[in-house]
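Here it is: the structure, laid out below.
With one protein chain removed, the remaining protein chains of the complex are shown where they sit.
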Amino acid sequence: MVGYAFMGRAHSQAWRVAPRFFDLPHDPVMQVLVGRSPERAAQAARRLGWAEVETDWRRVVERDDVDLVDICTPGDTHAEIATAALAAGKHVLVEKPMANTLAEAETMAAAARAAAAQGALSMVGFSYRRVPALALARDLVAEGRIGEVRQVRAQYLQDWLADPDAPLSWRLDKARAGSGALGDIGAHIVDLTHFITGQRVVGVSAMLDTFVAERPVATSTGALRGTGGADRGPVTVDDSAVFLARLSSGAPATFEATRFAWGRKNAIRIEVSGTAGAIAFDFEDMNVLNFFDAADDARTAGFRRVLVTEPDHPYMAAWWPAGHGLGYEHTFVHQVVDLVEAVAAGEQPTPSFDDGLAVQRVLDAVERSAASHSTFTPVDDGGARAATAPTVASLSREGA
Amino acid sequence: MVGYAFMGRAHSQAWRVAPRFFDLPHDPVMQVLVGRSPERAAQAARRLGWAEVETDWRRVVERDDVDLVDICTPGDTHAEIATAALAAGKHVLVEKPMANTLAEAETMAAAARAAAAQGALSMVGFSYRRVPALALARDLVAEGRIGEVRQVRAQYLQDWLADPDAPLSWRLDKARAGSGALGDIGAHIVDLTHFITGQRVVGVSAMLDTFVAERPVATSTGALRGTGGADRGPVTVDDSAVFLARLSSGAPATFEATRFAWGRKNAIRIEVSGTAGAIAFDFEDMNVLNFFDAADDARTAGFRRVLVTEPDHPYMAAWWPAGHGLGYEHTFVHQVVDLVEAVAAGEQPTPSFDDGLAVQRVLDAVERSAASHSTFTPVDDGGARAATAPTVASLSREGA
Amino acid sequence: MVGYAFMGRAHSQAWRVAPRFFDLPHDPVMQVLVGRSPERAAQAARRLGWAEVETDWRRVVERDDVDLVDICTPGDTHAEIATAALAAGKHVLVEKPMANTLAEAETMAAAARAAAAQGALSMVGFSYRRVPALALARDLVAEGRIGEVRQVRAQYLQDWLADPDAPLSWRLDKARAGSGALGDIGAHIVDLTHFITGQRVVGVSAMLDTFVAERPVATSTGALRGTGGADRGPVTVDDSAVFLARLSSGAPATFEATRFAWGRKNAIRIEVSGTAGAIAFDFEDMNVLNFFDAADDARTAGFRRVLVTEPDHPYMAAWWPAGHGLGYEHTFVHQVVDLVEAVAAGEQPTPSFDDGLAVQRVLDAVERSAASHSTFTPVDDGGARAATAPTVASLSREGA
Partner (left out) sequence: MVGYAFMGRAHSQAWRVAPRFFDLPHDPVMQVLVGRSPERAAQAARRLGWAEVETDWRRVVERDDVDLVDICTPGDTHAEIATAALAAGKHVLVEKPMANTLAEAETMAAAARAAAAQGALSMVGFSYRRVPALALARDLVAEGRIGEVRQVRAQYLQDWLADPDAPLSWRLDKARAGSGALGDIGAHIVDLTHFITGQRVVGVSAMLDTFVAERPVATSTGALRGTGGADRGPVTVDDSAVFLARLSSGAPATFEATRFAWGRKNAIRIEVSGTAGAIAFDFEDMNVLNFFDAADDARTAGFRRVLVTEPDHPYMAAWWPAGHGLGYEHTFVHQVVDLVEAVAAGEQPTPSFDDGLAVQRVLDAVERSAASHSTFTPVDDGGARAATAPTVASLSREGA
């Protein structure tokens, strides 16, 4: 595993716990943790349970006893590490966002396709796909329980930047993070829309905003760095991203990703209205899926508050009795399970790098649309979609 | 009162009930009901409690014993009746949408301004402003309890057209209704945004969709009208309207109005995130306002579920003890109270025709934006905004 | 109508509104309001819409032009007025609690039975039976949608006495009010249990508490009455009543009525678990019934949040489109509708005085149980139940 911050902790927990609750075809060995500082990496390895430490990921990629590389570093390093690992025949799990730029993402996806032909498989860490309630939502949609998808409304609301004195961090630096709310959390709701509906976003009209242009600079000692005006630094990413979208079928969707919604801590909300029903979810109540079945008689129809903790629910047979819910980190455990099973079966895990690339292309279209005053902007399809998908012109019915 | 359908019933109830619970400066007399069919109008008058019936609104407008004309007809008739009534020196209450076209709305607003100088006052029936929880939301925002407005998210979700076999009605005919979800329900969330934030929508990027292009034709006898293919007729309005918006301050907002959201019956949802807190509302729980105060200490901070039934809450001292909630029609009672009090005081009631025109201009911009593939479209400000409002280019980026 | 305070206002609104929305077989005329003070009664009559005023209810009872007497006075006067009115051949609606003592209630019930034989009908004002969601709950239970009733949990929580400085009122005086939380609000949840389950409470084990023994005395001028220590007076009723109960079938139930539950304003909560499903209700969200159908497949089963605003729902066809909810006072409108329809049909309205007596007997058993340290106390059945009901000894244990 490369990196050991927030995501490194979550991934370590997943590798450790997965084999204790699931019958995995392989028994994961948490062998080596990579970090630039040998001291801090060693400390993290002890805490997180890795056997060894390395300071250069290149050496790990070359090792014969490493089968899989788990990349938990900031987005600007993903492309280099992932392509090298794939080229060396390693399976790769890379945290989202897959990359900071579309070009990097395309390189990675191409590398993944080439590596897959050699048996090295890859996956992007859109962990929220593994919330049982959202996996159930996907299943219900796929089974036709809500009919054809008519509309999607998706929000990802946080509030950790609502205070203008919250300090700068690498997540607010475009060079490191690629984008702000858009790539960090907006990427999740785009991917979830792809996942649940089985469709792709094919065009967007977007607005990006940075509400607080400068923030206090926190040094590692907690004091303010620099002198004079240097006690505040610029925020170079978006604080908020809102966009309208068209899905492959032409269905309209609305998206909002923000870190300024006071009182909303990690409110991933997605509601999909279909021709025969609807599903609605909010991560602040993550063990619940709300499901409306239009076939219920009108007297007793209503959104069903499904507590997604039954043995018949995705992933749940491995855990606890009904009513004993899961938490955030379980999504990473499920991710490991799905990854290891796919690898063992020699099948492409999902979401693939192509799936990650699809999200990246949407983010790119959002940025281009926002830069041109919300002009409707088709998502680049890399030429692959042209033959089968509806054209944008025929999607939007309003001009007809 | 002109018209006696859904809105006529609601307005009649309001005129009847208001003086029983509020100390009004005038005692309303429900004198004459206007309807084209004398038999049906007479029947309605008996049921709704009006003393007389007329078949031509022009005769009513001329009567000396009529002080106020309440217009509850479809939108295509509003302009003619309202301007005539105002010209005759009557006070006017007109249901929303104020008009079907922007030109009509501008004519009406000009007539209202002229009439006001002569003492004839006018008001648009955006009744949801009178939901106590939303009036409280406005008050809290005005008092600075959530600080500066950062973002707005507004939805108006219904499902009565989700069934493709739901029949045609005048509301689906552009000639009668002006627009579909946009004008019928989207207008409400635009007006509520204006009301609660004290700002105006100054530009939009929009998508309009008609999901079901043809619907069964229901005749007045319940049988299908016509022969051959004529058992289905075209839907000429939008089923769904989604749009991004900028407010006067540059704050971004998202709007969705749809009649296709299965399981949502009349879900007017509005959440306003500010620099110091947030408010959130859903009409499906209409006696509740959710309020987040960022000044609460983090250990015990959380959205407060305020049951808006206390004597200190807007309109509530006139009603029942705490916890005994109100229903939909009470908004119309409050509307009558506010109207009668303003008329008695000789002050402009709100929302004025200018306020109604402001909404109409937003709807117009939405339609133009949708027709040009979601291009960001400034809301026409009638020349009045140019000097004071931010230009689109300078919108949003704080400090930029 | 006799009395014109809180309940008088609610009843007046009901008489006024009912014929505007429902097709009543008779057209109610609001003829005469009775109050001891002629000035205040006249003022109330003007406000509430009654044609005349009387200061002695006896004169009203004797009038030939009065068909029905609506009694909204405190409980200590109910028996005398109701029996006189029934003896004079008037139909009678009496507010709950039907009486302050069991003896009075028995007298009233006997009078009602005798009068019914002469065509004078009577009803107790347990208005919450007319909440559409609770009427739906009753219907679903009666239709077998939750199977056999297994357990009931009922709470009525308010907080208007939680502040120890809230002043004394007649409701805290045993001589006037009969009891405290028990009779005022506990009576409602007992009646609702009878109504929804179709069963009776046949035995109880109870605790009554008075948390604040003395309260400030508020005089009519707002100043404190008396001298010396007399600025506070004793509370002579219960602040809280909790009791376990057996229903006719042996099913166990729990009840709590309190005015000390901070943050709960009028939380009437009732959940009935059956062998095939469950219903749950909270008046703080009064337009919703939660319904669990155990026949739903486990993957998509969950409490359905039924918005009880559909035309197929009890009383709702007369009102507004789906999603446009009702408020507290609508229950009184529905009560008038049911009463007038029963009277016109010559049928016994429900709840009858016998139904009211049944509640009174439960309250009496609660008081006796509490006075004997929560001893299980059978509800007196007036001799009628002995032959058919299970004895306490045989209650409950299925198959035993």
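The first chain written gets the first letter, and so on, giving A, B and C; residue counts start at 1 in each chain.
Convention: a contact is a pair of C-beta atoms (placed from the backbone, for glycine too) under 8 Å apart; a residue touches a chain by one contact, two chains touch by 3 or more.
Being a predicted model, the structure only gives us computed values, none of them experimental.
Engineer: Using the definition of touch stated at the top, determine which of C:Gly274, C:Gly323 or C:Pro351 touches the missing chain.
Structural biologist: C:Gly274
Engineer: May I ask which residue of C:Gln31, C:Thr77, C:Thr101 or C:Thr210 touches the chain that does not appear here?
Structural biologist: From the options C:Gln31, C:Thr77, C:Thr101 or C:Thr210, the contact with the absent chain belongs to C:Thr210.
Engineer: Taking the full complex into account, find the residue in B:Leu48, B:Leu244, B:Leu307 or B:Ala365 that is in contact with the omitted chain.
Structural biologist: Final answer for the missing-chain contact: B:Leu307.
Engineer: Mind listing the chain A residues that contact the chain we can't see here?
Structural biologist: 6, 9-10, 12-13, 16-17, 20-21, 47-49, 158, 160, 264-267, 283-287, 307, 309, 320-330
Engineer: Just checking the interface: what residues of chain B touch the absent partner chain?
Structural biologist: Given the touch definition above, chain B has residues 136, 140, 145, 288, 290-291, 293, 296, 298-307, 310, 312-313 touching the missing chain.
Engineer: Applying the definition given at the start, please give the residues of chain C touching the unseen chain.
Structural biologist: 146, 150-151, 153, 155, 159, 162-164, 205-211, 238, 240, 242-244, 246, 252-254, 256, 258, 260-264, 271, 273-278, 280, 292, 294, 301-303, 370-371, 373-376, 392, 396-400
Operating definition for what follows: only the chains that are shown with their structure count from here on.
Engineer: Going by CA means, which chain is nearest the middle of everything shown?
Structural biologist: So the chain nearest the centre of the shown protein is B.
Engineer: Compared with chain A, which chain's mean CA position is the farthest off?
Structural biologist: Relative to chain A, the chain with the farthest C-alpha centre is C.
Engineer: Give, as an integer number of Å, the spacing between the C-alpha centres of chain C and chain A.
Structural biologist: Each chain's C-alpha centroid was found; their separation is 54 Å.
Engineer: So what's the Cα centroid distance for chain A and chain B, whole Å?
Structural biologist: 39
Engineer: Just how far, in Å, is the C-alpha centre of chain C from the one of chain B?
Structural biologist: That pair's centroid distance is 38 Å.
Engineer: Scan chain C for residues touching two or more other chains and write them down.
Structural biologist: 307
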